[in-house]
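Here it is, the structure, as C-alpha cells.
For this depiction, one protein chain was excluded, whereas all remaining protein chains were kept in their positions.
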Amino acid sequence: MVAVKIEGNRWEGFKGFLRDLLGEGAVGAVVVPYPVPAGDSFAHLLVKEPSRVDHAWPVAPVMTVQGGRVVSRLTRKGPVEVPTVVVLRPCELAAMRELIKLNQVKPQGLLTVSFDCPGAYPLRSYLEGNGEEIKAAFLNALKDFRLAGARPLCQVCIRFTGAWADIEVGFLGAPQGSFYLIAHTPQGEKALEALGYTGQEDLAEREKAVEELTASRVSEREAYFREEFGPQVAGPEALLATFHNCINCHNCMRVCPICFCRECFFESNALKVAPHNYLMRARRKGGLRFMPDTLLFHTGRMNHMSLSCVSCGACEDACPNAVPVSRLFAMVGDRTRAIFQYEPGRDLEEPIPFLDYREEELQEWEEPYIQSTTHCPSSL
Amino acid sequence: MAKTAEVPQDLESFLVSLLDLGAVEVLFCPKFLSEGKVAHALIPKEGSRKGLAPLFPFMPANGGKAVSQFTLEGPVDRPVAVVLRPCEIRVLVELVKLEQANLDNLYIIGLECGGVYPLEKMTREKGAAHLEAYNQALKEGQVPQGIREVCGACDLFQPMGADVVVSVIGRDRPQLAFLTGKGLELASKVGLETRRGEVFTSQSQALLKTKAANRAQLLSSVKERVKGYQGLLEVFGKCIGCHNCSKVCPICYCKDCFFESATFDYEPISYTQRLEKKGALRVPMDTILFHLGRMTHMATSCVACGMCEDACPMGIPVAQIFKAVGADVQELFEYLPGRGLQEELPLTTYRPVEFTELEE
Amino acid sequence: MEKNKEKKGSEENFTPRIVYALCAWCGTGGSETAGAYWLKYPENVRPFRVMCTGALDASYVLRAFIEGADGVVVSGCHPGDCHYNLGNFRARRRLAVMKEVLNALGLDGDRLWLRWVAHGEGKKLVDTAWEFDAHIREKGPNALSRRWDT
Amino acid sequence: MSENDRASTVLIYGTNLAGYRVAYALAKMGYKAVMLNRGAYVDQYGNQVLAQLPLDFCWACGHMPQRLFIGLGAMQVLYNADLLEVSGEPGRFKVKIRKRDHYVNNFACTECEACIRACPVEVEDNGNKRKAIYVHPEIAWENIFLIDEDHCTRCGECEKVCPTGCLKLERPEETIEMEVGAVVLAPEFDEPTREDLAKFGYGTLENVVKSADLARRSLLTNFVKNSLERPSDGKLPQRVAVVVTPQYNQGVEYESYNATISAIYRAVRTKELMPEAQVTVFFREFRGFGKGHYRWYEKALELGVEIIRAQDLQVEEGKKKGDVKIKYTLGGQDRELEAELLILIAGQKPPTLMGKLSRLTGVEADEHGFCKVLPFACGKTTKEGIFAVGEFTGPKGNPETVWEGYGTATEILEYLGDKNFAPVPPPQLRSVEGEPVKVGVFICSCFGEFNQYLDLEGLAEKVRGLPGVDHVEIIKGCCTPPTMQETAQAIKASEVNRVVLAVCTPLQKLLKYRRTVMMAGLNPLLSEFLRLREDIIRVHEDREAMKEKALALIASGVEKVKKAQAAPPPTEAFTSTVLVVGGGAAGMEAALAIANRGFPVTLVEREKELGGLARDLQVDLEGHDLSAYVAWLTERVLNHPHITVLTDAQITDMWGKAGRFEAHIRQGDETQVVRVGIVIPAVGAESFRPNGAFLYGKDERVVTQRELELSLQKGETPRGPVIMIQCVGSRNKARPYCSRVCCSQALKNALALADRGVEVAILYRDLNTYGFKEDYYRMAVEKGIRFIRFSLGDYPWVEAGGSLLKVTVHDVDRNREETLEAARVVLSVGIVPREDYQELVQALGYKLDSQGFFDTETSMCPYEEAIKRLMKPWELSSNGIFPVGLAHSPRSLVEALLTARDAAGRSLTLLGKPQLPPPNAMYVSAVRESKCVACGLCVEVCPYYAREIDEVKGVARVRPYLCDSCGACLVACPSEAAYLRDARGEQMIPSVDALLL
Partner (left out) sequence: MSEPFEPKIVGFLCYWCSYTAADLAGVSRMKYPPNLRVIRVMCSSRVDPVFIIKALLDGADGVLVAGCHPGDCHYQKGNYYARRKVALTKKILESLGLGPERVKLSWIAASEGPKFAQVAKEFTEEIRRLGPNPARAEIFL
C-alpha cells in the first residue's frame, strides 16, 4: 500500500492528480464528469488531453448517469485499448465491480479512482436551483463533509469512501487544506509511483474518522428505514399509495446500473397477454389499473437485483414522478443482502448469492414438518 | 350539426349507466387511485365504478397506448367504452395502422380537451388545487394557467374519430354528441333522447384560434432555441440517455428500441479512434443521435401528446421540439397522424411524382 | 380449524385461493402418491407444475400474489435429492429472498411457504395443503390480490 | 464361437438394481434383455437400495427411466418365473424358464380401480380394510395391482369390469425356452430374519424395531415424530437407542456399506425432531467411508448424539414396562443403558438362492456363501458366460452397485451377436407454421370411470366457454395402444394444432401422452397435460369445487399451449473417440474396455512408463496378485490396435464440451491435436505427506505404510515392536473423508509382520474393514495384534527416546494413557487430491467436489452420493467427462478398476452414434440471442455444463445434448433471454393467471 498526503486545495489537488496521471503518461485517458455545454448539468467525458481535466468535476454535485453504467457501455464489447482512469463515486465503483462479475464490464486496463463522497443533490432540485450557488455549496462540502439538501439516501450512505478503488482519494481525517492519495492495489501503487509518490502516510486519524462516520451512518440508516421511511411504505395500503405516483415508465430500471438486461423481463412478451386475461383479472379485482403490473414490476425487480443493488439513488433521480424508488430498494436490499451477508462490489471473488449455495443453510426459511398433522380426514 | 344530448347528471354517471344498462360490458376510463392521482382503469360490469375521473386534467400515461396494450394480442370480444382525450384517440388510430391495437368492439368516447397539467406539477402541488380555476377557464373558453406548454399550443383539442364526443368548453355541463352509428347505438341503449345541435360551442371555436396562434408562436420559438448544433447541445446536452421519452411515447411501439440494440454497443476501437480525433468524447456516445434518430422514426406520427416531456427527468422540452419538427415533416407529407385509418403512414407509401426539388 | 371459524365468524365464507407450486419430480410425485391413496385435501389448493423448484421464477410467485392468490406453497425434492442435483439449494435461496422482499414491504412473506416433499410423501403433501389452508384462513384474504390499483 | 453364431439377448435372473443397470446399459448399447422376476410384480423382493435408502432420499425419478425401457421394448419382464435349466455354451446358452404372467398387466393397466370397486371380498389387513384386489401399498411410483390369492373367490367380477382387458384371472403357467448370449445372476437382497435378530430382542420385545419398519410406518410422511411412536403404547420415546446389528452378529449377517451411516443418519433425524430426547448409537466401528459420511458423523456429535463403540452387546427387557435394556461392554467393562425405543440397523445375509443357482448354472460360492466373482473383472463368475452382480456377490455400496451394472454390460458384449434393439422412431410431425392457433381440449374419462366423480359433460361445456378454445372432446383414454390411436385420430380430425390433455398421471404416463400427440402429427411442445385424477378426482370430495378446479387447471393449460411454439429436437454431432488422461491402472482399464469394442482411444501419460502408482503394488489384503494384473494390462494396452499410447506426454491446451473436445498434446518437441467426444480423467492421486508430524522426516524409524511395505518386499524385518497410527491426514476438518485403503493396508502389513513374529499394535480411531475385510480384522486379533482406539482430538504422541521410539496414546475405550515402545512407527497416510488437477479441471470447464477430487459436488445425501444422481440416465450430464480411479475418489486398486469399467460402459452407450439428440428431445432450454448480453448467470447455474458463452456473438449458447431441461437457467436469467422451449415466459404468466380463475 502506498499512502501519501497532498497539501493544498482539495478540489484543485484532485484535478491536478488526474491531470498528472494523464500528463505523465501513466494512463492514456480519463473518464470524468464534465459540465455540459449549457453548464446546467454534467456528463461523463472520456478525456485524452491533460489540459481539459482543469474543467472537469471529478466530484460532481449530481449523479446524472451512473458511472458504473458508463464504464459498462465503454467496455461491454471488450477492454479499453488505452489504459484509462475512471473516476467514480463509491456507489458507482461498487456497481462497476458488480458488473465485472456479471461480465458487463471488462476491467482490464482500467484504473479506478474513487473518493470520500459527500453525497449528491437530487437531480431535480439541482436543475431547478441556482447552479452556481449549489456548486459553491457543494465544493464547501468537500471540506466539512456535510451536504445540506443531499439526497435522503446519500445522507444515510454507509459506503462513502473509495476504499475499493485502485486509488482512493481521502478527504476525511486529513488536516484542512490537504488530502490523501491511497493506493490499494498493485496497479494503484504503480500509478502513484509513476507520479513519484511513495511512502506510507499514517492514516490512523483518517481511519478513525471513517469508522465514526460509518458507525453513525449505520445507525441513522437503520433508524431511517425502520422508523421514518419504513412505516410510510410498508403494508399493502401504504405501498400501493406509494406506487400511485408510478407511471410505469420503468425509467428506474433503465438508469439502474445493475439492470443490465437488454430487455427487461417485465417488458418482455411474458407480460403481453390477451384482452380476456386483462378482463379476467379486472373482474377478480373489480377493475384493473392501466398501464398494468406496476407492483409486479417493482417487486419483481427487487427479486432480480436487490442483492446487487448499490443504493446509488440513480433510479429515484430519474423517476419523473417522485416515487421514492431508491429508498424502497435500499430498504428491501438491506434486508435481502443480510440473508447472505452479501455486499455488492465488496469482493470480486464473492459470487452473487443466486449463483452460490451451501448445502446446509437457510433452514429457517423452510416450514418445518415435525409431526404428521391431524387435519387430513382420511388419515392413514 | 349532429345528434347531441346533455349529460343527465354528470359525465361519470353517464359512463356508469353505460355499464349498468348493458350498453357496454367494460369501461376503460381514468379513475382516481387516491386524491389527485388517477390512472386509466379497466372496469368490468361487476367492478367498482367509484371515483371515475374522465375529465381530470392529468395524463399519467397516454390512453391510446394503454388501449394498445389492452388490445395488442387481439380484439376484445365484448363491447368496451373507452374514454380518451383527442391526442389519445389519434395515438390509437396510428397504432391501429401499425398493428399495435385493435378497434373491434371499442366505443370511443372522445373528450374535448382543455389540456392537462405537467406530471411534476400535479404530483408536487397536489394538482386538484387548480381544478376550480381550470374548470372556470374552460367554461370561458380560455387556456387554463399552468397546463403543459404543448397543451397550451394544441389546436387539435376537439376530438376526431370518436363515436361520442364530450364537449365541455364553454359549457356548464358537458354535452354529448353522437357522431357515428356506434355512438347512436350507445345513446339508444342508455335511453338518452338526442336532438340536433352543434357539437362544439362558439367559445370552443374561438379557443381554436387562440391556440393556433399559440402553436405558431411555440413552434417558431422552439426552433429558434434548438437551432444548429450549438442550440441542439444547449438543449439536449444534459440528456442522461435514459430514453424515457421513447419509453413513454405511445408512438414508439418497438419492442426493442433500435438505439438500445447491440448495434450501438461499440467495439473498443471505436472509442479509441474517436478519442484520437477529438481529444475528448462524451460517454456513452450517441446522445444526440438517439433524439434525431428517433425523430426520423416517429416524427411523422408524433401527436404531440407531451408524455415525453413529462417523463424527462432532466426537464428537457422534448415534446415541444418534437411537436415543432413533427409539424414540419407532417406538413411535408400532408399527413396528420390519427386523422383517419385510411390515411397511409407517410413512409410506407409514395407518389410516383413528388419531391422533385430533391433531384437535380 | 373449528376455533378459527368461531374467531373469524365474519369471514367464514372466505375460501382462500392457494397455489401449490410443485417440482415435476418429487413434488408432483408426492401429489400423485396422495392421489394413489385417495388422500383428501381442500379443493382450493391448485397445483402449479415447474420442472424444478429451482425453475420457479419469482415473477410467477409474485404474479400469483398480485393476481389473486392468497397463499403460495412450494414443494420439491429434499435438499441433496434434487433430480437436477442442486436446483433446490438455489430454490431455497430464491425463496428466502422472495419472502424477505415481501416481509420488507410489509406484504407478509408468511403467505409463501417452502416445504420439501418427496415422491412417496403423499400424506406430507396433503398435511401441508391442510396446514397451509388453515394458516391462510387464519390470515384472511390477501389484500393485494383484491386491489385494482396494483 | 463366431460372432454370427452368438445370441444377442441376455437373460437377467432377478431384479436387483445392478441387474436393472445391466439391462439398461445393454438397451442403450442396442441389446435386448429378458428379466426373470421370481415375484408377481416389480420389486416384490426388496433390493439393496430399497432396503437401505430411507424415504427422505427418493430415487423414483432415477429408477423410472430404467422401467421406461421396459415399455420401449428393450426389456421383457417375466413374472412368477423360475429358471429351470441352463445348457449350451457361452454366447449361446439355452435356457428353460417357467413363468406365469401377473394377473394385472401393469403396462396396460390404466389404474382406474374399477376392479377394486367391483370386488365383493373385503379383507382385514393390519387394521385396514381392503379388497381382495388392491394396490400395493409400498411402491410409491407405480400403482401395482395385486390379487390376494388367499381371499380371492375367483368370482370374476374384476375381470368383467376391466376396461382394458389387462386383468385376467386365468393366467396359464408356461414353460418357455430361449437362446441367450449370456446369463446375469442378479437376485435380490436377503434381509436377516426375525430369528437372526432375536438376540437384539427383535420379535420378543415390542419396542425393538428395525429401521426398515420405521420406514414402512412413515411411508407417506417421511420420518416424523409419529414414526417414532412406541409400538407398545404409542408414546413418544425420550430415550432412543440405535444399534448396528451386523457388528454384533458375526457369522449371521454381514454389514452393508450403509449400516453405520444409516445409524448416524437415523440418530441425527431423531435428534432434529426431538432435540430434548437422548439418542445413543451403538456400533463397534464407524465405517463411513463414502463421500459426505464424515460430515454427518460430525453433525451427530454437534447435535449431542451419544456414540458408544461397544465391543459387545446384548438386549433384554428393561426395568420399566416396555423399556429395553442394552447391556454392553466398553473397554472391558460391563455397562448398561435403558432405552424406550431401540432401532436396529440390520445387515445383509448370504443369498438363499446361492445353492440353487449354483446347481443350475455351475457358478461357485465363496467362503461366505455369496457368489464368487473373479478379481480384475466385472461380474465374471467362475463359469464363463455367467455373470453375477449386485448384492448376490457380497455387500455393496450404492455407487459400486450402479457402476457394476455398466461394467458388467461391457464384459457381456464379448458374448453377444449383432445388435437386436433399436427404439421405435418417432412419428412424422407436421409443421404448424403460419396456421392460426387452434386449441383442442381432450378430457379423458378413463373408459367412463371419471364420470362417477366429476360431471365431465358439464365440465366440457364450461371448457367450451373458455376464450380461445376451439374444440372440446371427451376421450376414453390415451395410455393404451388402442386409446392412444383413437385419441390421435380425434386430435387429427378436430384439426387443432394445440392440445390440452386432461388425464391422470403425467409422471408415469407422460411418454405415452406425448406419443399420442406425436401420433396426431403434432410436436409435443404444442401440448400440455394436467391431471384430472391425481389432482382432483382422488383428492377431493366437493363435486362443485372439483369442477371449478378442473376448469381452472384446464384454463391454465389452455393459456400455456396458446403461446407454445414447435421446434424440432436439436441434434449435435458426436465424435466417437475417447481421450484417457493418465496411464495408471484405472486409465488403462478404461482404455482397454473401450478399445476392445473397436473405438479409438488416445491414452496420455506424463511419465515414461505406464502403470502409475500401481507399478509398486504386489498383493492386496485379500491376496490378489496386483502386479501380475498390472503387467498384463500394460502389455495389452501397449499392443492394442485401437489405443494410441502417448507416454512422456503432456496436455498443453484443451477445450470443448461433451461430444467435441480438442486436446493439444505435446510429446517431446512435437504437438499433436486430438479431437475426442469423451474425456476420461485418470490422473490418480497422491499420498498425504505428514511432513514433520509424528517425527516423520525427522526420524527415519517413522515411515509410511507404503515405505514399510517396500522394505518388507525387500525382505527387511524390523527388529522390535511396530506401532501403526491410522487416519494420518484423513477424517479431520481439512480432509473430512475416509481414504478407505489405509486400514486394509495396515492390516495387510500387520499380518505380514505378525507372521514374521513381530509384535504389532495398531492405534486407530475406527477400523474400516468393510465387507469381507472384517475377516482379516478378526484374524489379526487372533494373531495377537493389539488394537488401541484413540480420538480425533487426542492423536498419539511419538518421541525419539533411546533405541526405541516412545509412543504415548490415550486409549479412549479404557480411558487411560499408555506408553508403548516401538522400533518402527508406521503412519497410515490418507489419499489426497493432486494439486495439478486444477489445470485439467479448468481446461475441461469441470468442477471438483468439496473434497477436491474429480467428481462433481458431493451431496447432502449421506448415502454415498444421492442414488438419483448416480443413476442419471443421461450419461453426458457430467459433460462427457468420466473421472476414474483415485482421481475420482480414494479406492483400492480393485475398486478403482470398477470405476474404470463403469466409465467405459457409459462411454460405450454413446460411442458410435454420430448424432446425439438431447435427453429430453425437444424440451431443451434455448437462448433468445437478441436479448442476451452474455452475463453468464445461466452458465454458472447450469448443473450440466450445457451452457457456454459464445465469445464471437457475445451471447450464451446451449449445448442441447447436455441439457436436461431443469430450468435453472431461465430463473437465473433476469431477462427473457434464457427459456425452456415448453415454458416460455409468455406461456407461464398467463397460465398462472388462469390457474387463479
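As written, the chains take the letters A, B, C and D, and residue 1 is the first residue of each chain.
In the analysis below, a contact is a pair of C-beta atoms (placed from the backbone, for glycine too) under 8 Å apart; a residue touches a chain by one contact, two chains touch by 3 or more.
For clarity, every value in this text was computed on a predicted model and none was experimentally measured.
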| item | value |
| --- | --- |
| Chain not shown, its touching partners among those shown | A, B |
| Contacting the left-out chain in the complete assembly, out of B:Lys45, B:Lys121 or B:Lys223 | B:Lys223 |
| Of B:Gly51, B:Gly231 or B:Gly315, the residue in touch with the unshown chain | B:Gly231 |
| Footprint left on chain A by the chain that the document does not show | 36-37, 43, 45 |
| Interface residues of chain B (partner: the chain not displayed) | 223, 226-233, 237, 258, 277-282, 285-289, 292-293, 295-297, 299-300, 324-325, 328-329, 332-333, 346-348, 350-355, 358-360 |
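Just so we're on the same page, only the chains that are shown with their structure count from here on.
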| item | value |
| --- | --- |
| Geometric centre distance via CA averages, chain D-chain A, whole Å | 48 |
| Between chain C and chain A, distance of the C-alpha-averaged centres to the nearest whole Å | 35 |
| For chain C, residues contacting two or more additional chains | 37-41, 58-59, 63, 67-68, 79-80, 86, 90, 94, 123-124, 126-127, 145, 148-149 |
| Set of chain D residues in contact with two or more other chains | 220-222, 224, 467, 859-860, 930-931, 941, 954, 985, 988-989, 993, 996 |
| In the complex, chain D residues that touch chain A | 220-222, 224-226, 273, 467-468, 559, 562-563, 859-860, 930-937, 940-941, 949, 954, 972, 974-977, 984-986, 988-990, 993-994, 996-997 |
| Residue ranges of chain A in contact with chain D within the complex | 76-77, 102-104, 259-265, 268-274, 276-277, 280-281, 284, 304-305, 351-352, 354-355, 359-360, 369-372, 380 |
| In the complex, chain C residues that touch chain D | 17, 19, 24-26, 28-29, 31-44, 46-48, 50-52, 54-60, 63-64, 67-69, 77-87, 90, 94, 118-124, 126-127, 145 |
